[in-house]
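Please read the structure below before turning to the comments.
Omission of a single protein chain aside, the complex is shown with its protein chains in their original locations.
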Amino acid sequence: MSSIEEEQEEQEKQEKQQSVLVLGGGVCGIQVALDLADMGFKVYLVEKKPSIGGHMAQLDKTFPTLDCSACILTPKMVDVARHPNIELLTYSEVLAVSRASKSFEVTILKKSRYVNEDKCTGCGICAQYCPIEVPNEFDQGIGIRKAIYVPFPQAIPLIYTIDKENCIKCGLCERMCEAEAIDHNQQPMKITVTVGSIVVAVGFQLFDAKNKQEYGYGRYDNVITGLDFERLVNAAGPTGGHLARLSDAKIPKKIAFIQCVGSRDEKSGNLNCSRVCCMYAIKQAILAKEHIPDADIHVFYMDIRAYGKGFEEFYTRAKEEFNVKFVRGAVSEIVEIPETKNLIVRVEDTETGELLEKEFDMVVLSVGLTPPSDSEAIENILGISKGEDGFFSSPDPQIFTVDTNIGGIFIAGTAEGPKDIPDSVAQASAAAMKASVALVQLTQEEKHVEK
Amino acid sequence: MAEEFEPKLIAFTCNWCSYAGADLAGVSRMQYPPNVRVIRLMCSGRVDPIFILEALKRADGVLVTGCHIGDCHYVSGNLHAEVRVKLVKKALEMVGLEPERLKLEWISASEGEKFARVIKEMVDQLKKLGKNPLRDG
Amino acid sequence: MANTDIKIKETLRSSELEPNFAEEITKHPGGEKLYLCYQCGSCAGGCPVGKITNSYKPRQIIRMALLGIKNEVLSSDSIWLCASCYTCQERCPQEVEIADLMLAIRNIAAKEGHAPKAFVEQATSLIENGRIPKITGLTQRRRTSLGLPELSPAPADVVKKIAAITGFEQLMEKLKEEAKK
Amino acid sequence: MNYALFFGCVIPTREPSYEASLRAVFKELGVDLIDLDKATCCAPIPIESLDFKTSLAIAAYNLSLAEEANINIMTICNGCFQVLSKANKTLKENETLRTDINKILAEVGREYKGTVDVVDYLQVLHNDVTPERIKENISKSLNKLRVAAFYGCHVLRPSSVLNFDNPEHPHILDDLIELTEAKSVQYMHKTKCCGGLLRGISDDLASKLARNKLFNISNSKADCIVTVCPFCFLQLDVGQLDVRRRFNETYNLPVFHYPELLGLAMGIDPEKLGLKTHRISTESVLKKIE
Partner (left out) sequence: MIDKPRIGVYVCHCGKNIAGVVNVEDVAEHVRNMAGVIVAKDYRYVCSDPGQDMIKKDIRDYQLDRIVVVACSPRLHEPTFRRVLEESGLNPYLLEMVNIREQCSWVHMDEPDKATEKAKDLVRMAILRSQLLEPLEIKEVKVLKSVLIVGGGVSGISAALDLAEMGFKVYLVEKNESIGGHMAQLDKTFPSMDCSICILGPKMVEVARHPKIKIISHADIVRVEGYVGNFKVKIRENPRYVISDRCTGCGECQEVCPIEYPNEWDINLGVRKAISVPFPQAVPSVYRINIDYCLQCYKCVEACGAREAIDFGQKPKETELNVGAIIVAIGFEPYEPYQLKEYGYGTYQNVITNIEFERLINAAGPTEGKLIRVSDMKVPHRIGFIQCVGSRDERIGHIYCSRFCCMSAIKQARQIKEKLPEAEVYIFHTEPRTFGKGFEAFFRKTREYGVSVVRGRASKVLEDPETGNLTVFVEDLSLGKPVEVEVDLLILSVGMSPPKDLESLSRTLRIPRDPDGFLLEAHPKLRPVDTHTAGIFLAGACQSPKDITDSISQAKAAAASVAALLSRGKIRVESMIAHVNQDLCIGCGLCQEICPYQAMTIQNKKSKTIPALCGGCGTCASTCPEHAITMKHYTNKQILAEVVTAFQR
């Protein structure tokens, strides 16, 4: 196979290392970064939050295997932190991108954590002594964190951050930190990097259930969203994994799941199916049963979309093994009983034509996926276009799944449209593939110029 | 009254199919009796008659599991395992030990339910058979 | 299955259905979005009338319309039981204007000679008096006692003229005839 | 600030107390109301049910009167508000229908141009008169009073046409009530229909719905109900007699038109407000606020 040997040498000669920017540190961005880094490219991974991990880090278990989400994600997060080819820029945002001949010049703002990243050991003493407690966004505001914090124990990087809004500058953290990492005067930093390609993996934003007035989310204590539920059943969550009502900490015995909240809903401005809600609701129904075996659980749905590998079987198990009751009907309204804070769900069972008025202790809204909050900004900075659904879109989403209207910039994961984890991971690798091809071509062009 | 006899079961699993099957049983939260101690090998073909005999000195039963015929990660390891287990069974009969104390099962990576079932069934059977006379202690 | 009081055949045969019925409705203001209905039931779920009687099930009426069950639907009392509270319309995820759609179906029914007596009477009174309620002595007495001016008759002529042009007057006549039968 | 006052036909004929109290209150607040003499019925849902076009034409006619006066039209009846708003929207947006309708109007010597808006008097009070001004005019605190606000349907829905208030959790009427320092109580199924439009179609269903309403309100320990629609008023005031007859349940919940309640708070003589014309005696309330 001499010819192949030669090719090998030829490949190895390609010394100059091309670099790439990955926007977003969720499971998708992580996969893109790892793939490209493994191919030998230099990767800048930019995440606006203090830690990578994205929504997946918030999940308790994954469907349909019920793997513990953290258990499969954290190793990958650790890999990112360890990888020699990856430069991790957390708590950072892209300010501007300009085309420099074939490549891109990217200006990144590194927001100040007011903690010296090199010195902080993540020991957590500071947080122990910090007197300020604020709702923890990572726990959907159900749990609390300190004004100096890491969002969750397995955070990568394990570096603390002071949120200035709430900090009272009492200086306790400063006094307690043996590493002398606290720096209240730390200034935000601008970094400029030149990359050959950009992959946008900024993920999604959950539909704001408050917009569905008739369900009373935000008004009724015991109406929660699917993501709230994930934190409620998670052992590392605010309740230590005890599924309880927010109004009175009682164990809910009757739980309803309501599907298509903000999906397939012209009125809510999201016509499309969010692709994950059916399965995560089924998963959560099963988890609820595991936490509260005698719980009576109803799922109110329009169509169950168990389309993926092993999904149908999972759906069947929920029905037959866990005796979860599935009722085909879109819930019309939820009424709170003022005294008990219980909830009356009003819905037609479209298979019997019966109007049901069922009382529940807790209602979980299976909210859909909507475009990322900062999609506007990114659209402006990168000049990549969106589809009718508001997600970033390829000019030909079918064949060129991960392309954008701008050569060298690619999209992946839920930033391109609702997806479950495997589809996001697959698309992540797909984008990595396209990016690598772009980078290789760039190298060849450069070689060409040299000659 | 004396408490129910709790048989001791040693199971050899191959890494690729049956150990994965056992993992799947766990992931799917399928419950089975805790009487079993699993020993992971790379292939059921690795199971040496000595292992079985030594195991039978300390347990009431031995279970050997591997990939289904044709699915062996190492092509043919399970074929050899099959032959060996048959031979050992014969030997056991000769020394007057119930051959049911030794069992061979093919369990694939997707048969978590089967793994749980096999363990349950075998433990129940061993309960009926009672303590293994060869077992010391 | 808890059904509306619309009496339909035990088995529906395409030969006996009228597939154009749905289209006819979509041509009528308010009925345009009929085809979009995906039978989720959020209309019926919140319906105050459906809650107290089995005789009215908006989703099922829409389904029948889509299937082309024409005469049974048009001749039923069911379509007149909608209280027009517009809750369904508020909730429909496909933005089907269900309450208005019911009005569209009623319009078609009326043309086919089906309408409740009460409505026909109110309409007739409107054509004749320019008002639906009649002015009685009691009314005037009450008004004066409250220092309100006596009511002058409403411009019935205007209404009458409009009703004549739109064929509304004739329609009412026809409906009164039907009622007599 | 002035408006073309559109009464419709039920209020002047059946509920003069509503008209009287409204005129009184607005006078106090210094809002000029121009009566539309040539106005006729708004052509409500019963008419629309029989022939959409006729109802639209009649509505257009009424709107054209306000256009002539060149002032926005103010309704005090949910039915009128909804029918006129819907007609106005349809005609403004749908050109072909507009031409059709104008052909008809031409015959009665009028034209619809689409130059005015339809507002409900609650909007006027809440947005134009403003709570501050109303408070200035309030002389008597009703703070002992527990009031159940009832909006009815056609001031809220379809919200895409009316965009009056949050259709699921409205607050404007509650706010206006609490200006009198009375407590606006919460009760279940607050935005559910009173059944008014079923009168004459199925009196049985109509009073079942009225009964549910009364039942939920009485659970909230309210002293009285405040409505903003003549049909709701009939359902809940006169309706209580019907409910007693059919279900043998007595609620004795006084029902007020909002201007009547406001009038009381402004110190207007109950006689002038016409409270005597109510079928359910308002005495209990009047005592409580003495």
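When the chains are written out, they are named A, B, C and D in that same order, and each has its own residue count from 1.
Simple rule for what comes next: a contact is a pair of C-beta atoms (placed from the backbone, for glycine too) under 8 Å apart; a residue touches a chain by one contact, two chains touch by 3 or more.
What you are looking at is a predicted structure, and each value in this text was computed from that prediction instead of being measured.
Undergrad: Over the full complex, note down every shown chain the hidden chain is touching.
TA: A, B, C
Undergrad: Decide which residue listed in C:A22, C:C43, C:L146 or C:L171 touches the omitted chain of the complex.
TA: Once the missing chain is taken into account, the touching residue is C:A22.
Undergrad: Tell me which residue among A:E133, A:D248 or A:E351 touches the hidden chain in the full complex.
TA: Missing-chain contact among the listed residues: A:E351.
Undergrad: Under the stated touch rule, tell me which residues of subunit B contact the chain that is not displayed.
TA: Those residues of subunit B that touch the unshown chain are 8, 10, 15-17, 19-20, 22-23, 25-27, 29-34, 37-43, 45-51, 54-55, 58-59, 67, 70-77, 80, 84, 108-110, 116, 137.
Undergrad: Which residue numbers on subunit C touch the omitted chain?
TA: Touching the chain left out of view, subunit C contributes residues 1, 3, 8, 10-15, 19, 22-23, 35-36, 38-39, 59-60, 63-64, 66-67, 94.
Undergrad: Determine and list the subunit A residues touching the chain excluded from the picture.
TA: Its contact residues with the unshown chain are 1, 3-4, 7-8, 10-12, 27, 35, 38-40, 62, 64-65, 67-68, 70-76, 78, 81, 122, 153-154, 156, 158, 234-236, 240-241, 264, 266, 271-273, 275, 303-313, 316, 350-353, 387-389, 391, 393, 396-399, 401-402, 416-418, 421-423, 425-434, 436-437, 440-441.
Here is the rule we go by: only the chains that are shown with their structure count from here on.
Undergrad: Can you check how far apart subunit A and subunit C are, centre to centre, with Cα atoms defining each centre and the answer in Å?
TA: Inter-chain centre distance comes to 49 Å.
Undergrad: How many angstrom between the C-alpha centroids of subunit D and subunit C?
TA: 22
Undergrad: Quick check on subunit B: which residues sit in contact with 2+ other chains?
TA: none
Undergrad: Please list all residues of subunit C that touch 2 or more other chains.
TA: Touching at least two other chains: 87, 90.
Undergrad: Which stretch or stretches of subunit A touch subunit D in the complex?
TA: So the residues of subunit A in touch with subunit D come to 213-214, 216, 219, 333, 335, 337-338.
Undergrad: Where on subunit A is subunit B touching in the complex?
TA: Contacts found on subunit A: 65-67, 290.
Undergrad: Looking at the complex, which residues from subunit D come into contact with subunit C?
TA: Interface residues on the subunit D side: 9-10, 12-14, 16-17, 19-20, 23, 37-41, 43-54, 57-58, 61, 90, 94, 97, 104, 107-108, 153-154, 157-159, 167-168, 191-193, 195-202, 205, 208-209, 212, 272, 274, 277.
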